[in-house]
Every structure is written in structure tokens, then in C-alpha cells.
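A single protein chain has been omitted from the complex, and every remaining protein chain is retained in its original position.
Up next, subunit A:
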Amino acid sequence: MAEPFTTEPCAAEPATAEQATAEPATAEPFASEPFLARTSWAVRSWWLCARMWMRSMMAYRASFLLNLVASLVTHSLDFVVLVIMFEHTDRLGGWSLPEIAFLYATATFSLGMANLLVGSADGLGVRIMSGSLDTMLIRPAPALSQLCAERFSLRRLGRPLQALMVLAWSLAALDVRWTWDRVLLVPVLLVCGSVIFGAIYVGGATVQFWWGESKEIQNSFTYGGATLLHYPPTIFAKELVAGVVFGVPLAFVNWLPSLRILDRPDPLGLPTAFQYASPVAAALCVAAAGAAWRAGLRAYRGTGS
């Protein structure tokens, strides 16, 4: 086995997707327990496993710090590209740089948190191919928790940290009339956005139960999705915007709440309720991802090798 570290029972999932995803196959003994108990066991398993990975990575402290700094700089380049664009214009699709920085920061933070907490789920295809998923299934912890915490690395904090810096700058530079609902929407947006991206990671990984090489498709919804959300909805075709409202609900990550926070007209003219509906969208995403995961696990047949 390539991973000498995986001998401890590990676990986990982000506080996000496991709300609806307690595993049937491995959580058999817990199936009769209440939903809340199973969820907290899944989170705890995730934490145990993640902590083990953290300890193993912290053995190389200097390497970790260098990697973190490198990741901060790397992810800043996306923002540098936006800044260079604004060297040539002061509006993009009618939005100013601080407004687009707000979109950029919220999308990047959400993706970064989801990637930190459950991003490893996309390694499922490789595990199925190598047979190491079976190892996870026989451990006394939820397989999804273990899968999501696999190779957990605080190095991935680089992306959300960089996003928070941009967010701080944009909030300082923005001229927003702060009402209580707008103030409240910002943290709600960050949490729900992370949950939606987390559900996309898990849901996308689930596709690999049936189609092992689909990992790249998932990239178009996670990394591609975040890139989409860096820009204002006004620059995209209406069909595409409608697709991410009613199809893969990326618009609920930051577009819709941002329309309310920044007081911008909705290019689709949807009811105002949509701008507050991110928690509902997030809950639906988690439910869908959880159902998909359970269906996938049920369909899975080990190769026995």
C-alpha cells in the first residue's frame, strides 16, 4: 500500500457535507442511532483522521511554512489578473474593482474552505482503482469521513487566507449602506458558499463510483465554478446564469446574496427571496450529495484484489 500512514482508523468530512451523509455501509452498527449521533460521529472521525495527517505534516515545519507562503502567492495571481484588467478599464460588466474583489474573495474563500475540508474526496477514483477504498470500508469509521480527511493539509489554508485579505480590502473600499440584513448576509454567504462547494466536491466524487475517470469534469464545477463566480453575472449569457441558479446552484454561493449586499439589479429579474435563499440551496445540495454518496456506495463492488 502506498500510504504507510493510513493504518490508524481515520475519519471524516467537513462540518458541511456529512450532515446528510452518514454512511450506510460502514456505519452499519450505528444505523439504529439517531441522525444527530451519527453526524457527530462522522465529524469526530473526520477530525481524528485530519489531526493525524496534520501531525505527520508538521514533522516538516519549514517545508509546511514555505508551502503555505507559496500557496498564498500562487492564489494571489488570480487576483493580480483582475487588477491588471482594471488597469485598462474602471468597470467590468458595469461592476467596479472593489465589487468584483468582493465576488472574487467570497467565491475563493468558499472554494478554499470546501477544498480544505473535503477536497480530498476527489481521490475516490484512484482509491477504487487501487483497491484501497476497501481498506477504508472495513475500518470502524464512516468511509466518507476518512476519504475527505485523507492527506488533510493546512497548506490548503493558503487559498481561504488570501481570499480573506482581499475580502478585507474590498469591504474597506466598498461604499455599501450597511443594514442589518446585509451585515448578516456576509457570514451566511461564506458558510453557505463553503457548504455548496463541499457538496459539489462530494457529489462530484460520487460520480467516480460509476465513471472512474470523471475527476476532471468535477474540476469544471469546482475550479471552473469559482472562476465563473469571480466575475459579475452581467457578463455571461442569460442561459448560463439561469443554469447556475436552477441547475448546479453555484449562483447561491455568492452571486445572488451579493446582489443584495451590493444593491445591484438581478440580470434575471428573479424574486428578492432568491437573494436570501442560500441556506436553502446549501441544504438541498448537501441532501443531494448525501443521497448520491449512499447510492454510489451501495453500487460499489470491490475487486477483491
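As a convention for this text, a residue touches a chain if its C-beta (ideal position, glycine included) is under 8 Å from a C-beta of that chain, and two chains touch if they have at least 3 such contacts; residues count from 1.
Everything that follows uses one rule, which is that contacts and distances are computed from a predicted model.
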I notice the complex is incomplete. Of the names "MoxR-like ATPase", "Acyl carrier protein", "Ras-related protein Rab-5B" or "ABC transporter permease", which is the UniProt protein name for the chain that's not shown?
"ABC transporter permease"
Full-complex touch with the removed chain, picking from A:L65, A:I217 or A:A299, is A:I217
Listed residues A:H88, A:R177 or A:R301, member touching the removed chain
A:H88
To test your reading of the contact rule: which positions on subunit A touch the chain that is missing from view?
63, 66-67, 70, 73-74, 77-78, 80-81, 84-85, 87-89, 91-93, 211-217, 219-220, 224, 227-228, 231, 234-237, 240
